[in-house]
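Notes follow the structure.
Only one protein chain is missing from this complex, and each of the others stays in its spot.
Chain nomenclature is as follows: A, B and C, assigned in order of appearance, with residue numbering initiated at 1 for each chain independently.
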């Protein structure tokens, strides 16, 4: 019997990617599609790549529209999920692709988001230690941010194995879809093509406390994080270059062993053979994560690099994967480890 | 019972795209993968986006390697298919993704390819009049060129309905994967990013006689074709802007009706609603074709524009679609009309 | 003694490019810079590439701000130039980079622009027959549209020499800066990267009557034009692929001779050696035009292709070149034929 899924916020990039995945999910039937300013429009005009849904019309995001579904995905602006979720009842699986329920620390939330903390839901990154168990049977899921997904997967094995000092330095490059579909001058094609630029420098990016939360949990001690995001001239993809000071006694072999162990049974994480490095093109449109790790002896640092598709594993794919776990379905349904390249 | 498929030329772009599709085909089991200079290498190093095949090793392209399969796909340089096909026996379905068996006119072949004509196989563009019937039960298929696919689909309805003069002018833009994976200076990223440039101008491109063949068949008279291909700064996609002088009495309504009729039952062709125009991004990674047509009364011309993914519908997707028909499978197996966008 | 120049509309792409050129012009002193919504802002925040002007502040576009200059450049939205120009007095050289004064036919203007015709000024394309003479000493200049610049230069020699039938078919690809700096969803980097798409199809683009005007003047008879513009994934550049039916008796030699003659003394037009074709990257940031022409005997057509930088020769460079002529300065001042590549 099909799982009936509604998508609130179906006209944006996260919503569009989610629909792309749900269309191929053998157990899901796509129900209501809602939007705000785009309500009343046909999806063909908003998401022209989703041909099978071209004639579907967006409804306004109301409790009535979202009622009667087994799963409701929320792809809404930050701060809007709590009000919608409240009206959905405890038996509906609510998967929030926004930030509202990711952080455990209310003070962190308020400092970075400037609004009251709505609460904390089970966190949709099953590859973290204990991550899968937290999702099984859950009726509420907070999908991780795209950068925290890439960064946490790259670094947690080093922390979980006690190989890294509690001080991480991270520089990540993201494709422009991470900045959303609302038109802003600095996101114009004319501006981004041919240009790399940083933003949210100096610890101000909202994903920073989420990374700290994940890495500190893996380390068992507070980890400080220096995070610099950059905008890259490509539509999709995140390349996260992460490093941490190596603890005494770390060797390349110990490091490799920790990563092999961490990802041995993970269907979506591909620890690359030695000598090869991740590339975002290789995971374009796929839920796969490419990871490689190195020990720079001269600098005394561990370098771990991951590549994901920010819209797939970084958002909508992570949401579907977590939904599968929560519903007791096979974790890989509706997801692929095959990229669209070149 | 699974169809066992071999791919000769698995390290190039066409071969990689074919494998991407076959991996999701419910009736196909991927057999031998062969290459020439790359024989002995693991596919993970050559096609890093195809994670499920990462540990497969390329064999040399020999009759022995290709024996014992139900289908053999040939993704070889022009002129090499005939020798391989001869050794495969009449009961094996051979799908040639090269040019060798596309042209009916031996003189055309020799003029454009400079080698003896190998013959003519059933042509893998089922959307053309009579195209599907020619493929049913066939054991040999010539997959069309990427440009002829885009152009023929855009213009044949106008010719088949007798609305266009026998003189077409076509300008098409292609992503760089159409030029293959062999490294050449003008294909470097540094050269192509930020640049549009033409090539094969003045009727010299090898796909010209194939377009003439298709359009002339639709028109029932010889159609002359002026074709200019251009290289666009994107990895994939073809946008074909095609026009022909309108016959007397043509109206926008007659034109629209001809296109509606031509594509009414086609699963992969999306004649866009009026007012919307094709974009290559919308068909990225999909087998869909977006088409729109207009009547420019002032200039007296019909303008038909199509967008395809050159590697999918333009090559590997067309090959799978034709294989499905030849084998009596559902035509849509292993193929999608959902693009990966943005 | 320096020519004092004001720029109305200094925050957009055309205004920014004009300032880039004027900064290197040995006879020009940059005076007032005005804007509308951006008035009061420092140019460093709006045009961060123009370091020498970083501390200049935009004034509102008023007659007072523009008074006291020898030249006033108008980079304003269509329809706003006439009102500003009226207030500037007959002795000031006014160079309009908008469309307002380009068309001679009032009915054409009204049909394509939907507002009353403001008049016709000398046309800033000196390479056209008689073009230079029309500009000498003029106090008013209408800078051509970017597409008409590329198209007229590619085709007028064939028409002027009587080699082409009066029926041109043109497909041009433009970088995204041609669509301006106002943020719109379809111009987002996420949308344009990796995508080619047409717009203004079927004779509806506003540059069409301007092309007809230029080509008809060269031919001495009305030329019909089928024009299709496409948006290419690059910030700058236009590649115009133009063709026309060849008159009886045309040969490749006659054609070449006509082009050699047309451009023999032109400082900015580079008729490429035979065998080479234009590329937009080669004219990036330069005022040069690359042109090549071929005779497709089989199709009976002349194919002429040009590459320009839409912001330089297509807009701001053309404006400076015309200003130089009008003021009796050396035509090449402040302009370059050296592209920034790769």
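Convention: a residue touches a chain if its C-beta (ideal position, glycine included) is under 8 Å from a C-beta of that chain, and two chains touch if they have at least 3 such contacts.
This is a predicted model, so every value here is computed, not measured.
**Q** Taking the complete complex into account, which shown chains does the hidden chain touch?
**A** So, taking every chain into account, the missing one touches A, B, C.
**Q** Out of B:26, B:90, B:183 or B:275, which residue would touch the omitted chain in the full complex?
**A** Checking the options B:26, B:90, B:183 or B:275, the one contacting the hidden chain is B:183.
**Q** Would you mind spotting which of C:49, C:78, C:111 or C:184 touches the chain that isn't drawn?
**A** Missing-chain contact among the listed residues: C:49.
**Q** If the hidden chain were put back, which of A:236, A:270 or A:313 would touch it?
**A** From the options A:236, A:270 or A:313, the contact with the absent chain belongs to A:236.
**Q** Write down which of C:124, C:148 or C:235 is the residue touching the left-out chain.
**A** C:235
**Q** Touching the hidden chain in the full complex, which residues of chain C are there? Just list them.
**A** On the side of chain C, residues 13, 16, 20, 23-24, 44-45, 47-52, 54, 177, 193-194, 235-236, 270, 273, 276, 279, 281-286, 288, 290, 336-342 touch the unshown chain.
**Q** State which residues belonging to chain A touch the missing partner chain.
**A** Counting only chain A, the missing chain is touched by 167, 169, 171, 173, 175, 188, 190-191, 193-199, 201-203, 208, 224-228, 230, 232-237, 239, 241, 243, 277-282, 284, 292, 294-301, 303, 305, 307, 342.
**Q** Could you please point out the chain B residues that touch the chain left off the display?
**A** Output for chain B: 13, 175-177, 179, 181, 183-185, 187-194, 233-235.
Throughout what follows, only the chains that are shown with their structure count from here on.
**Q** Looking only at residue numbers at the chain A/chain B interface, is the share used by both copies over half or under half? Answer same or different.
**A** Homomeric contact, same residues on both sides for the most part.
**Q** Can you identify which chains form the pair with the largest number of contacting C-beta pairs?
**A** B-C
**Q** Point out which chain occupies the most central position, where each centre is the mean of Cα atoms.
**A** Of the chains present, the most centrally placed is B.
**Q** How many angstrom between the C-alpha centroids of chain C and chain A?
**A** 45
**Q** What is the distance, in whole Å, between the centres of chain A and chain B, each centre taken as the mean of its C-alpha atoms?
**A** Going by mean C-alpha positions, chain A sits 35 Å from chain B.
**Q** Could you tell me which residues belong to chain C and also touch two or more other chains?
**A** Each of 175, 188, 190-191, 193-194, 233-235 in chain C touches at least two other chains.
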